[in-house]
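Excluded from the complex is one protein chain; the other protein chains are retained at their positions.
Showing chain A:
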Amino acid sequence: MSERIVDPAAKGWATSWYEASARSRIDGLLDAGSFREVIGPEQRQMSPHLPLFDLPRAFDDGMIVGSGRLEGKAVLVAAQEGRFMGGAFGEVHGAKLVGLLRAALVLKPDAVLILFDTGGVRLQEANAGETAIAEVMRAITQLRAAGVPVIGLIGGRAGAYGGGGLIAATCSRLVVSEGGRISVSGPEVIETNKGAEEFDSRDRALVWRTMGGKHRRLIGGADAVADDTVQAFRQAALDLISRAPPFDLATMEAEQKRLEERLTRFGDCRDATEIWGRLGVNDPDAVPALTTADFDALLASLGETTHDAR
């Protein structure tokens, strides 16, 4: 076998989070060699439902869970493989995440990291998927109440949609890349139900300025924007673990207040650029093209854009 002509690592090229598989995201995110998988592919815990539909299964059902270290901190980690069934929540897929979160309640790690990449619930096993979403949200609130930060990382091609968007909203902190998207109903769903005049799902610029990482960060729905590299996500995760908010009545009341204010202030806006303008962004049309560094500088100039109101 011939030698590799170009070694990306030797050239210092970064691994794209968007392009990476769930497994390589975990490998690059955690301290080298520290990941220990639970219910690995060799155990063949596959979907019992997909064969009924003559659909192929995956050995890990698109969910990889385990423990590891992040700059020495003990973390539990779950990663969705967005290319398998759109990263959708099926029975086994969801149960693995619920199990990990419940284990975290006992183990009390320094943090739990959820690497979202999902279109929502897997329609072929939707009841089990919906149940899992509810159980995950309950487990996350219990964990946060017990003082364990739950950090969501969003930058895959499937984004965090449907139940994945709901779960993201219950996390302590979220980091998102420009390519990452967070919402509940996806662009095609909105268009199908409300028409292309309401939301044209093929207008990619519209999709990203409505659901994309920068918009979510600007309105306080995410807490950090990272470049699309595994290294940037690692740095952002470390930073967010250290400043996870307390989970108490004061936080909840503040969040409710912020959401009410957001509705009053932006409720009549017809486009995200109008919201950005009202936030004080001088040139809203230039926001999508800003580099992460310039975007962070813009955020700093705007004052209060950091809060938990997702």
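Basically, a residue touches a chain if its C-beta (ideal position, glycine included) is under 8 Å from a C-beta of that chain, and two chains touch if they have at least 3 such contacts; residues count from 1.
The rule we apply is simple: contacts and distances are computed from a predicted model.
Asker: For the chain that's not shown, choose its UniProt protein name out of "Acetolactate synthase", "ABC transporter permease", "Glycerol 3-phosphate dehydrogenase (Quinone) subunit B" or "Malonate decarboxylase acyl carrier protein".
Answerer: "Malonate decarboxylase acyl carrier protein"
Asker: Of A:Pro41, A:Gly99, A:Pro245 or A:Pro288, which sits in contact with the chain we cannot see?
Answerer: If we include the chain that is not displayed, A:Pro41 is the one touching it.
Asker: Taking the full complex into account, find the residue in A:Pro56, A:Gly195 or A:Gly280 that is in contact with the omitted chain.
Answerer: Only one listed residue reaches the unshown chain, and that is A:Pro56.
Asker: Tell me, which residues in chain A touch the chain that this view leaves out?
Answerer: Listed in rising order, the touching residues are 1, 21, 23, 40-42, 44, 51, 54-59, 81, 83-84.
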